[in-house]
Structures are given as C-alpha cells and as structure tokens.
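One chain of protein is taken out of this complex; the other chains stay put.
And then chain A:
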Amino acid sequence: MSKKSRSKLWFLVHSWLALPIWFFVLIVCVTGTLAVVSQEIVWLANPDIRASKPSDDAEPLSFDQVIAAIRRDEPKAIVRSIIRPDESHFALTVGLSYPDGRTVEAYANPYTGAIQGISPSFNFQQFTRALHGWWLVPFTNGYSWGWYLVSLLGLPLLASLVTGLVVYKRFWKGFLRPTLRIRHGARIFWGDFHRLSGIWSIWFIAVISITGTWFLIQAILGDNQISISSEPIVPVIARDKVPLSAPGVPAPMIALDEAIEIATQRIPGLDATFAFLPLNAYSHLQIGGRGWYPLMFQTAQLNPYNGEIAVSHLLSDRSTLEFVTESMRPLHTGDFGGLWIKLIWAFFGLVLSMMVLSGLLIWTKRTALATLNALKREAKVQRAPIAKLAETSEAHS
C-alpha cells in the first residue's frame, strides 16, 4: 500500500469513528462538561448551598456544634451524615431523616449550623451525572446498559486521538506555529480549529478516554462479581460490644468530634471532611477525608460506644493497582483539587464538544465539496450550466 493511500485509510478511519454517532458523542461531551461544574452551577442558582459568613471573624463550627444547632432548630430530624465539601464557599451537606419518612440532603451553614434549605426534588447535579453517566437507563440488575453505552465511547475516543495524530502530519509543529485561518472560508476555519484544539487537548482526550474505558472495565468486573478491592468487609459490631442500658434509653455514644480526634490520631495527615453516623445500633460510625494524595479518601470505622477503631482503610492499605483504578474517577470528573481544576476540566470539556461539532462540519463541507466536484465533472461533460452554479456556491462555503 502506498504511503498516500495508507494515510487516506487512516483519515477514513478517523472520520468514521465519531461520524455515525456524532450527536450522541456531542451530548455525552456537553452533559459531562455540565456535570463537572454542576455543583458550581447550583451554587450560582441556589443561595441555600452557599456558605455565607454571618460576620467577618466567624469561625466554622465543629461537627458536634452543627448537630447541636440542627437539634435545636429541628428537634425531630435525625442527622445521618455530614459532609464538608472541598471548597469553603459551599454549605455543609447534611443527610437528614424526617419523621414523615423523607431522607434528604440539607444544606447547613458551616458557621452557624442553621439549615438553609433542603435539596430540591430536582437535583441538577445528580440529573446531569445520570444523563452523562448512564443515559438515564435505570440500574435493575448490575450496571445499567446505558452505562455500557456511554462508557463504550471511551474506545472510539481513544482511537480518534491516535488516528488523529497519525493523520495530522508533524502535529508537534502546530504547537510552535499555531494556525487558525479565519478569512479563508468555513471549511478552512473549522479544519484549523479542529487541529489546533486537538493538539492542545491531547492530554485531556487521553485522560477522558482512558478513564472512560475504565468505567467500562469497572462495569464488566462488577457484573461478573470480580473484585480488586483491598477494602475490608466490615462485620457488624459484636453483640457484647454494644452496651445494655435501661429500657427506652439508647446506649450513649461518643461525641462526633471525639471520634474525629481518634481517627485523626490513627490516620496521620487525615483531613476529616465527612462523617457517616451509624445506620443502626450494631453499625459503625465512619469518619473519612483526604490525605496526602488528593485523589483518594481514607476512612476509619469506629465503634460509636467506646471509640474503638474496628477497621481503617488508609492510602498505605491500597495496592498499586488500586492507586491507578481509584484515581480514575476523580481524573475523569476533575474533582480533586478545588474550583480551578474543575474549571480547567470544564473548559477542555467544552473544547472537546466543539471538536465533535467541528469534525462533523468538516465532514459535511468535504462531502458537499466532493458532491459539487462530481457534479462539475458531469456538467462539463454535458455542458450544462450547473457548473457555474457549483462554482459560486463553492466560493461561498
């Protein structure tokens, strides 16, 4: 095969990877971009989730102080969990259980503990994630087929990256001499745009396609009950470790702040940002947060009656393989280093969406041109006036 026809073949492969499913790929890219900054979008739209300081010198409350404030304001509500989001401009997310049976996320002010609102029944964050992640197809038995449908896109995306770089001869020169010709017609512009944004997104496309493919592997492993986790399975608290008490008097539990203290001593460098309260009388209290490696969480499960740590899951417990696999999700979502990383992810997500569109535009303009050329050839033979028409419309394209 000649060099020319081989590159033509690569070009065809590159075009065909996304073309027949361009709209699906586009929507997945756009919803993914939205999902990255969904928390920020809700922050803009809903004042309830903002952590407004009552005064300049206000100090954030401890978890126990927050629970006390909630008990004071809503004595009937039961706190199930408290999560301190990564960015300090967000309110605390508190899992609340109400006497009417609702279990909802509520937003508590980190400085006063006041419940500022409960999450609306339309949860934008969850909705964009569900649409992006599994196309809203419900999980009935194992992973939803929508999950497979979306995560399968990781493969053509990776192939697009590779074939794109093969087709784009000496692409590294594009870094030194960026070209974006604006005044040479749409076809030239979109071609330049596609190549320019492509080379600057190499790292991002690689990250998204590899992590996306991981989601596919994760589903395959999960649906076949194959586990690579080193996380210990936590048995319930033994009957004799739960103290008996007087009828109608629940056995006293240690304070949440004390539990955090114990967990922090056990896990050096732990920045405890969440607490899940026991799910029943024989269940542990879970404390967790990030450590030196921002992409993974460390947790400790404590007996809530005596503070004894039953199990902990530290960074050092993880196998090398787990460091890779557990890093996949944060790398995909850009949720591991605050607002700026999310904004970078969202920007490149937008660029990637535009690449799908520009790819499509290039193709349609090329086929339009090819059709016109074919018409021209035919017209020449038949001396029909269509050739002129074709020329003028080509000049406009």
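Please note the rule applied: contacts are C-beta pairs under 8 Å (C-beta built on N, C-alpha and C of every residue); 3 or more make two chains touch, one makes a residue touch a chain; residues count from 1.
Note that contacts and distances are computed from a predicted model.
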Name under which UniProt lists the unshown chain, selected from "Sigma-70 family RNA polymerase sigma factor", "Thiamine pyrophosphate-binding protein", "phenylalanine--tRNA ligase" or "Biopolymer transporter ExbD": "Thiamine pyrophosphate-binding protein"
Of A:Leu9, A:Ala45, A:Ala68 or A:Ala281, the residue in touch with the unshown chain: A:Ala281
Residue in contact with the excluded chain [from A:Gly146, A:Pro294 or A:Gly307]: A:Gly146
Residue of A:Ser7, A:Gln65, A:Ser97 or A:Ser327 in touch with the missing chain, whole complex considered: A:Ser97
Listed residues A:Ile188, A:Ile202 or A:Val236, member touching the removed chain: A:Val236
Residue among A:Ser5, A:Ser55, A:Gln225 or A:Ser316 touching the omitted chain: A:Gln225
Chain not shown, touching residues in chain A: 19-24, 27, 78, 80, 97-104, 121-123, 126-127, 130-131, 135-138, 140-141, 146, 149, 225, 236, 239, 242, 244-251, 279-283, 360, 363, 375, 378-379, 382, 384-386
